[in-house]
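Of the protein chains in this complex, all but one are displayed in their positions.
Letters A, B and C name the chains as they come in the text, with residue numbers starting at 1 for each one.
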């Protein structure tokens, strides 16, 4: 199933100069329990290049002012940088216009905006919302709770044992009562890549809108919003080299324009009197209060960094690492990876060992300097559907290497020695 | 009314070593239009000391991992620092326990949490919510919108021409139907300090809960939550030397425990199945998704910095600056400050000139290197109540000096020369 | 740009004594523009004789830049056709909103003196308030303009 050729030591076969770019990430200089850090927890949060760190420091050293176009110079500089980042995000994702980009706190906040604004206004008793079993809790619980509040039906499309979406089950649960479909672009556990364009077209045919959770696609592959075909997408900046504190909500302009604000307060209003409030236009009407200004500007620097290497090159590098990691894991007895491998699979492997509990595995991997996550990865329905109580997850990014995969494999062997 | 003695040049009469601490703020080295920056826009956002900037860089250089206690070392370090900040905030505000501290995005988000969670669950038709005309939009619009959604009555207590709350009007609008009272501790325009303890006691006597907007008190004076007597408070970290991206919501533990979550998703749950979700306990049930980890940790560093000087000393320095600034402004013909001066007034002066529009004033002050805000300062009801269409606001902080006030006064004289 | 010179030489003159402020009786066209984030307001009225502007009035209040820009605008309108006015609006917008240096100086005439405002991003909307009223008077559907909702303006907020 997999191409079995092994890499010739260094990072061959990919267009990225990984050895050079690794120097941009100060955290890669860390030693963990006497070993150089192998950071394989990129699905949870990525490391940051120096240029992003510097851009944040620069905001706070030079223009730590509030935005919204105050007349003084520091506010002017902050506003310019803050709005420039919006233009960068729009270009990065190929949105039709910067005004379709709303800054939020994180993916979860973005999805809560959709549920709390569009959902509250448009979902009623008898309506249905369709999600899948492979969703992160962020794209599952808000819809489940919305349905409970509104007397709507919460439908969950199943996954096959291969990890792929059960398209028959999905089709059977999509109907004229379906008002909204929410689905991950890339699963944060199995790395399954869902065919968003097809699914969105199906949703549109029954008159439903489509929400794509792009938290794990935007960081790892080229994403062209206009080609994707969804009506809303959500993602988190800190998962693509940017600071914590910013999420992105993109929505079709007509939808954003039609929606009531989710949070209210300062900076999102046009006029306030005792009797009445008129709101500003999108995206501003969704950005109540003072935003994460420096984090937004840092996100602009992260996009610059990613574009310097190119998302296609990054994706290809990761797919090559993924191939190699899955091949090595497949060679190990007693190791089972969640979901079947498929060509182009992003570099995530969630696995369990027959002989050791995922927490113990993660503990021993940390002992060898290899950082992985263990647990449910905020995807309890998926684990439940696949009959698992938890897993260990290795997730890679542009700065990871074949050598590091070898180090993880060696560490798993230590676990085997001790436990099996 | 005011003590009229002038300062003897340097920062006399206050316990802060202002000349020394100014060196900690890199933005104070900036030149604006050929003049050293005079930063008088602290109500909108404060400058950051190097220690805060460094603490953010350290997170991203050393442990840019997600929290929630992953097993690997970087996540362990991030989790520890993130939770230590909660302990610092609790101590800084004298909360009974760290678990009463919820991290949000900003003050606006904190207040939306109260309205969206406690408010949605407890306010109904015929109920009343009482706010004041001096609220920031963040503590006005969410309550107005909640009342509209719920068929409740939105009551607004008036202000006197002195800028002070009209206590008679407040008393007349507080009754057994009042379920919630929301009021600023310190006005961001007039700097009026409301007697929260008394107002909260009045609210409690009629069975209402009390929300104090402490966005402008926590940064500038010692605030002891247990003495304050409110049920909820909200404030923003970036207004007290900390990074953008974190707000604080404090609530009495019993209230937090009784409330449904505001946002749902990952990290705030105990158990998720297709049918049902059980939530985690407070504060975690309110922190859905990945928080602003570095900003939270940076807030811890900001609190360390403030505590090193002491909030009482900071307050005293600001009160002295305030006295001097108001005295100098009072000497200028054609300058009118919003609200009467009062002893202990925080260092905010919002004013208008008989001869020039606030935007033109701010423009000319910027020309002289003096950063102030002009506009409504997110307090349109107050401006409207006082018959003003906008104002220019100077707001000072621990690093400001008498000399800088002299520079602002000289700049206003330039405006006078040109316009009058 | 020398801010003091800009104000002293042009803006204050028009701010303190705005031109064409007598309301027209039965104007052929009129429109209001508000700029809530600044508090500026301008009503623009026009009368035409054949194709050409015969009378114009601006009524408003706000900061010096908003009032001066509108006042100067009224001076530039007299005798112009629809198409000529469109040209002036276009060039003025290019100069102030886009910050272009390629605008047609001849078409703008005296108005080029406001060029420096393009650099004061926070004031761009002030300078455009009268011009948006003009545009709405010529091409609008009769409803008021809210400059805060004009997505081509630099982002700002009223608070």
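The criterion applied here is as follows: contacts are C-beta pairs under 8 Å (C-beta built on N, C-alpha and C of every residue); 3 or more make two chains touch, one makes a residue touch a chain.
Please read these numbers as outputs of a predicted model, since none were measured by experiment.
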Which displayed chains the unshown chain touches: A, B
Residue among A:101, A:378, A:396 or A:412 that touches the chain left out of view: A:378
Full-complex contact with the absent chain, from B:26, B:49, B:70 or B:381: B:70
Touching the absent chain when the full complex is considered, from A:205, A:359 or A:413: A:359
Of B:266, B:298, B:346 or B:369, the residue in touch with the unshown chain: B:266
Residue numbers in chain A that touch the chain omitted from display: 137, 356-360, 363-364, 367, 375-380, 389-390, 414, 418-419
Missing-chain contacts mapped onto chain B: 68-71, 75-76, 79-80, 83, 99, 266-271, 280-281, 284
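FYI, only the chains that are shown with their structure count from here on.
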Graph class of chain-chain contacts, one of line, ring, star, complete, other: complete
Computed distance of Cα centres, chain C from chain A, in Å: 46
CA centroid of chain A to CA centroid of chain B, Å: 32
Numbers and ranges of chain B residues touching at least 2 other chains: 137, 359, 363, 378, 380
Shared-contact residues (touching 2 or more other chains) in chain C: 37, 120, 122-123, 158-159
